[in-house]
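Shown here: the complex without one of its protein chains, the others still in place.
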Amino acid sequence: MTPGFAALSAAFLLLAALAVASPWGGRRAGLFCGGVSAAGGLAALAGLLALGAEPAFWRLGPALALALDSLSGWFLVAVGLVVAVAAPALAAEEKGAGTARLLPLPLFVAAMLLALAAADGLTLLAGFEGMSLAAAALILARKDTAETRRAVSLLLGFSVAGGVALALSVGLLAGAAGGTGFDAIRSAPPEGWRAAAVLALVLAGAGSKAGMLPFHAWLPLAHPAAPAPVSAMMSGAMVTVALAVAARFLLDLSGPAQPLWWGAAPLLLGAATAAFGALRAVLAEDIKALLACSTIENAGMVLAALGLAACFRAADLPALAGLALAAALLHALHHALFKALLFLAAGAVLAEGGSRLLDRLGGLVHAMPATAGLALVGVASAASLPLSAGFASEWLLLQALLAGPRIGEVWLQVALAVSLATVGLAAALAAAAMLRFWGLVFLGRPRAPRVLGAREAGMLWRGPMAAAAGLLLLAGVAPGVAASGAGAVGEWLGVGAADGFGVGGGSGVAGAMLGLAAPGAAYLPLPVALLLAAVAALLWWLFRRVGRPEPVRGPAWGCGAAPPPRWLPLGDPLTQPSAAGFAQPLRRMLAEPWLARREGIVAPEPAAPGAARLGVSVGDPSVAWLLRPLGRARDWLAARAEVWRDWSLRRHLGLVLALVCALLLAFAAAG
Amino acid sequence: MSGSLAYDVAHLIGGGVLLASFLLLYQRRVAALIGVLAVQGALVALAAAWQGVVRGEAHLFATALIAFAAKGVLVPLLLQRIVARLALDRAVETALPVGASLAAGVALVALSVLVMLPATAGSAGALARVDMVLALSVLLLGVLMMATRRTAIPQVVGLIAVENGLLLGAVGIAGLPLLLELSIAALVLVLVLVAGVFALLMRTRLDSLDVTLLGRHRGEGG
Amino acid sequence: MSAALALVLLHLAGAAAMAALGAAAWARWANVALAAAGLPLALLAGPGAEGAWLSADPLARLLVPLAGFVGLTCAVYSAVTLDAERFDAARARLYHACFQAFLGANHAALLADNLGLMWVAVEAATIASVLVVAIHRTPAAIEAAWKFFVLCGVGIALALFGTLLLALAAGEATGAERLSFAALRALGAELDAGLASLAFLFLLAGYGTKAGLVPLHAWMPDAHAEGPVAVSAVLSGLLLNTALAAVLRAKAVAEGVEASVPPGALLAALGVASVLLASVALWRRRDARRLFAWSSIEQIGLAAVAFGIGAPLAGLLQMAGNALLKSAVFFAVGQAAILAGSQQIRDISGLVAARPALGWGLALAIAGVAGLPPFAVFLAEVALLFEAAARAPLLAVTVGAGLAVAGAGLLRAALRLCFGPARAEFARPVPRAVIVVLWLHLALAALCGVFAPDAVAALFARAAEVLR
Partner (left out) sequence: MAGIVAQLLHAALVVAVAPLLLGLARWLKARMLGRAGPPPWQPVLALAKLVRKRPVLAEGSSAVTRVAPYVAVVALFAAALLVPSFARGMALAPLSDLLLIGALLALARAAQVLAGLDAGTAFGGLGAAREASFAALAEPAFLVAVLVIAMLAGGTNLEAASAALQEGSLGLRVSLALVLVALVAVALAENARIPVDNPATHLELTMVHEAMILEASGRHLALWEAAAALKLLVWLSLLLALFAPFGTAGSLLGWPGAALLWAGKLALLVLALSAFENAIAKMRVFRVPEFLGAALLLALVGAVLLFVSGVLA
C-alpha cells in the first residue's frame, strides 16, 4: 500500500461516498462541493507522492486495473489542483440549491482520475468516455436549453468517436503485444504501418478531446455551456486528461525506438492548432468562448512540445528530449491553473455583470477590484508576460524549438522553423486575446446599464481564485521546483538525461536560484524580479525627490470628443472600443483565408428610418470542411437505407432467396 | 423388394412432388393453385408411406397418414373455404412473368443439384441423396413462389410448398426421431390457421389481399 | 424431473391456464407470479442427465437466468400498464397465454440439447410473438405481423432444412444422439464435413432471420413497434438472444469440421452489414420504438461480429447488455408513449424536467446502449474493438465507424426524448413499479459491466468457453 495509492484510493472512496449521498444531500451544496474539492486535493497529493516513486499496480475487480507512475502522478497533480480550486466556486454558483443536481460532479472527477491512473486500455476508455458522459449530465442537469443541448450533442458525438479511435489504437497496440495491459504493450512497441495507424488514431481520439485541429469545433460550444466552475474543470482538467492520454501513447506506450515522423506529426498539428485557437480567441465575442478557444491554443502548444520530445528522442538527443518534455508538462500544469482561474473570473463577471458578451461589460474594475486583480494574474500567465508561470513554460518550449535544428534532418529543421514561427504567432495572438479580454471586461466605461449593479464577487469566488493565483505566482517565480518534478517524470519515461541541460532545477546556477536552464541559456526569475524591484525602487526614489503632485480628475480627452448626452450617462457605447473593433485589424489581416471572414453593411431600404448595421461574421473552417460534409454523407446513406427499408415484403423474400443462393454458390465454389 | 425398384418408385414420387412445385409456379388461378397443392401434399404423403414400406418402420405410416390428412385434405379445404367465404379475386397476380419464374425455377433446381450431390457424396445411399436434392429444390421453388406473388394466399401456398419439401427431405433420412415429423405436420396446420386469421383480418380491414397495399399502412409512413 | 423441464412445463401449463382464465382481473398478477416462479427454476437449471432432451450447458446457464429475469420484469411492466392496452376479454386471454407460451418456448429453446427440439421451441416462440404483435388489429399492426409471419416462416423452414442436413451429417449415430448438441460437439471431426458446413449455411440463414441480421432483418423494426411494449421488450431481450444462441450452437458444431466456407467469417460479414445499415437507418427514424428496434439490429450485429472474429466474451457481454438495457429503454419509452399518447419522437420530450426518475433512467439507458461506460455494452464494444483491431484492422475500422455513427444517432435521440422544457402531458404520475424495474435493469447492466464482481465475470468466461 504505497502512500500514493492510499491517497488516490481515499480520493476515490470520498467521491463514491459523495455520489451516493448526493440525492439525500438536501440543501448542503457548499459542504458537497467542499468534499469534491477535498477529493481533488487528495488526488493532487497522490500525484505528488507518485512523482519519482516506484510505480504501483492494483486490480479493481475483473474489469478495471490502476497503476500510479510518475507520468500519471504529474497529471494527477494538475487535475487535482484544478478540481480543488474550482469545486468550491460551484457552491457559490449553486447558492443553496439541492445537491441532487450535483450528482454527476463526483462521477466526473472520479472518471478523470480513473483515466489518468489507468493501467490497461479498458480502464483508460472507461475513464475517458465516463468523464464526457458525466460532464454532459452535469451541464444538462444545471441548464437545459436548446443551446446547451446542441453543445452536449456535439460533446458526446465527438467523445464517442474519440473513444472508438482510442479503442482501435489500443487494439492495434495490443495485437502485437498480446494483451491490453500497458505493461504488455510497452514490451512490444508498434512498427511500420501499425505505428502510423496508432499515431493517427491516438491523435484523433485524444486530440479531439483536447481540441486539436480539425476536431476542435465542439470545444468553443461545449465548454461555455457549463456553469463557470464546471467549465473551469472541463477546460482545466478534462483537456489535461486528454493531453495526459496523448503523452501516455506518444512517449510511454510506443517505446523509445519510434522514427522521426512519430514526433513530427503532433508537433506540426499542435503548432497549427495553437495558432488557430489563438486566432479564434482574438475574434471571440463571448468571454467563455474566448477562454475555450484559448484552451485549444494551449492544448496545441502542449501537443507540439510532446511531439518535439518524441522527435528529440528519435534523434537520440536525450537532454533536449527532457527539455521538451519539461516544457510540455509545465505548460500543461500552468495552463490548467490559469485556465481555471480565468474561468472562475469569467464566472464571477457573469454572476455580477449579468452577461457573457464583451460588448455588454466594461468598467468592472471599479466594482470588482479584487476579481480584476486576480484575473490579471491569470491574464499575465496566459499572455506569457515575464515572471509569470505561463512565461516559464513558454520559455522552455521556445528554447526546445530553438534547439530543434540540432537534429540533422533538413526537412525536420525547416518544419521546426515554421512551427517556431507558428508557436510565436500563437503566443502573440494569445497575448492580444487576453489583453482584449481583460481590457474590455474590466477597463473603460460600462457598455450596459446592468453592469452598474455589479458588486465584488463573493468569498466563494475570490477564495478559489486567490488560491489559483497564489499557485501561479509561486510557479512563475520559482519554476525550478516544478521543473525538477518534470525531471523525475522524464527519468521514469527514459526521455531526459538527469544531469544534462535537461531541466535546470537540478544543476548549476539555475538550480541554485530555482530557475530554468537550456542549451546556452538560462532563465532565472528570482534575480530578474530583484532587478525589476531595484529599478522600481530607483524610480520611486526619483519621484519622491521630485515631488508628486496629486492627480486631478477631468473628462476624458479623446481628441476633443464631446461630453456624452444626458440620456447616455455612460457615454455612447458606439464611441467605446468594442469586441469586434479590437479584433478588426487581426480579423482583416489574418482571418481572411482561415476563418471565412465576412463583413457586410446591412443598409436599410431606401425610405426606412432604421440605421445601417455592419454585419461581421467569422465561420470555423472545420465546420464547413469536416462536419457539414460528414453530415451530408450520412444523410445520403440514410436516404439509400430508407429506399431499401421501403421495399415490399415480396422483394424482401426475394432478398432472402438471393442470400441463400449466394451462400450455396459460395459453398459449391469452395467445393 | 429389390433395391432398384424401391429407388425407382421413391425417385418417381419425388419427381412428382418437384413437378407439382413447377405446376404451382405455372398456375394463374387460385382454385387450381390449391388443387395442385393438394396433389403435392398427397404425393408427399405417398412418399412417406413408400419409405415406410421400404424401411418397414411403422411410424412412417403414421406420418404418411397425418401428412395426407393435413396437406392432402384439410389444408386445401381450409384454403378453399377462405377463398370462397372472402370472395377473393380469382386471378393470381404475379410480380415476375410466369415464363421467367419457370426459368428461375430450373436454375434453382440446377443449383440444388450442383450443391447437394457433392455434399452428400460421403453419406448414406443413393436414395437419401436424391431425396435431399429434391427436398432442396422444392424448398427453393417454394421460396421463389412466395417472392414472385403479390397476394396473400399464393404466398401462403408457397410457404406450405416449402413445408412439403421439408417433409420430403425428413422422410428420406432414416432414423429421424418421430417427434420431428409430427411437429412438422402439426405446425403446418398452425400456419394455415394463422394465415386464415390474417386473411380474414385483411379482408375485413383492407378489402383486398394485395400485399403491396399493405405497404402503405406500415407504421411511420411510406 | 430436472429443474429445466420443470421450468418449461411450468410456463406451458401457465399458458394453458391463461388461455382459459386470461381475462380475469387477477390474470395479470398470475402472469407475474408464474414468471416469478420460473426465475428460481431458471437459476437452478443445471446440466441434465445423459441423453436428456433439456440440459443447461454453461451458455444456457448464462442466458436462461437472464431470460428469466427479463421475462419477470416484462411481466411486471405489462401487469402495471395493462389498462393502457385496453384489451377486451378475448385479447387479454390471448395476450397472457402467448406471453407464457413465449416464455416457455424461449426457455425450451435455450435449454434444448436436441437441435430438433430447439427448432420446435424457436418455432413456437415465433408463433406466440406473431399473435401478440397483431393483437391491436390496426392496419400497421397487421402489416407488421404479416411480414413477421411470412419472413420468419421462411426462416424457420430454412432452419429446419439445416437441422435435417445436420442429422444426415451425423451419419450412423442413431436415435436422439443424431441431433444432440453435446454429441455432435463430441463427434467433432467425424461429422461429414460437406454436409455439416452446408447445414450451417441454412441454420445461419434460418436463425439469422429470427435474430434480425441484415439482409434478413425486414420484419424486426415493425414487429417491435406495433405490439404492446412488453412484446418489444421481450423480443429485444429474449428472442434475439435465443436466435443468436441457436446460430452460435450451429457455428460451434460447424467449426468442429474443416469447413469449406468458414462459419466465423460468414457470421461476421452479416454482423458488419447489420451494424453499418442500422447505424445509418437510425438517423431517419421518427418513431421512438422503431429507432430502438434498429438499435437492437445494430447490437445483434456487433455481437455477431464479435462471435465471428472469435471474441465470444465480447459477444456475450453485448447480448447481456442489450437484453438488459434495451428492455429498460422500451419500458421507459413505452411509459412515455402511454403518457404522450403517441410513439413519435417529436411528441415525447422534456421527460427529465417533468418526471426526473423516468427521464434520467431513459437517458442513462440510451447512453448505455450507445456504448458509454459503465454498462455492459461499453465493455463489450471496447473488447470487440480490441480484438478486431488486433485480428482484422480493416473490419475494426468499419465497425468502429458504424459504432460512432450509431452512438451519435442514439445520443441525439436521447437528448430529444429526455431533455427540453417540461410538457403538460407528462405531469401525470408514473407507476412506481416501472421506475423500480427501469433502475433495476440499469443496476444489473452496470453489474455486468465495469463494476462486474468476479462471480459474474466467471459466469461469462465459462459461457465463452463453450463457444471458443
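Here the chain labels run A, B and C in written order, and each chain numbers its own residues starting at 1.
The rule we apply is simple: a contact is a pair of C-beta atoms (placed from the backbone, for glycine too) under 8 Å apart; a residue touches a chain by one contact, two chains touch by 3 or more.
These numbers come from a predicted model, not from an experiment.
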### Task
Write out, one label after another, the shown chains that touch the chain missing from the document.
A
### Task
May I ask which residue of A:A10, A:A448 or A:A521 touches the chain that does not appear here?
A:A521
### Summary
Touch assignment to the omitted chain, from A:P3, A:G255, A:G439 or A:G494, lands on A:G439
### Task
Pick out which of A:S37, A:T99, A:S231 or A:Q399 touches the chain that's been left out of the picture.
A:Q399
### Query
From the list A:P55, A:G571 or A:G654, which touches the chain that is not on show?
A:G571
### Query
Among A:A86, A:L341 or A:A427, which residue is in contact with the omitted chain in the full complex?
A:A427
### Query
Residue-wise, where is subunit A in contact with the chain that is not depicted?
282, 362-363, 365-366, 380, 383-386, 391, 395, 398-399, 401-403, 405-406, 408, 410, 413-414, 417-418, 420-425, 427-429, 431-432, 435-436, 438-440, 442-445, 509, 518-524, 527-528, 531-532, 535-536, 539, 543, 546-559, 561, 571, 575-578, 581-586, 588-590
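By definition in this document, only the chains that are shown with their structure count from here on.
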### Query
Which chain is in the middle, if each chain's centre is the mean of its C-alpha atoms?
C
#### Entry: Averaged-CA centre spacing for the pair subunit B and subunit A, given as whole angstrom
69
### Message
I'd like to verify one number: the distance from the centre of subunit B to the centre of subunit C, where each centre is the average of its C-alpha atoms, in whole angstrom.
### Response
30
### Query
With chain centres defined as C-alpha means, what is the inter-centre distance between subunit A and subunit C in Å?
43
### Task
Provide the list of subunit B residues touching at least two other chains, using ranges where the numbers run on.
115, 118-119, 143, 146, 155, 211, 214-215
### Query
What positions in subunit A touch 2 or more of the other chains?
649, 653, 656, 660, 664, 667, 671
### Query
Tell me, which parts of subunit C touch subunit A in their complex?
146-147, 150-151, 154-155, 158, 197-198, 201-202, 204-205, 209, 215-216, 218, 221, 260-261, 266, 277, 280-281, 283-284, 352-353, 363, 367, 370-374, 378-379, 381-383, 385-391, 393, 396-397, 400-401, 403-405, 407-408, 411-412, 415, 419-421, 449-454, 457
### Summary
In the complex, subunit C touches subunit B at residues 116-117, 120, 123, 127, 130-131, 134, 137, 139-140, 142-146, 149-150, 153-154, 157-158, 160-161, 163-165, 167-169, 171, 174-176, 178-179, 192, 194-195, 198, 222, 225-226, 285-287, 290
### Query
Can you name the residues of subunit A that touch subunit B in the complex?
646, 648-651, 653-654, 656-657, 660-661, 664-665, 667-668, 671
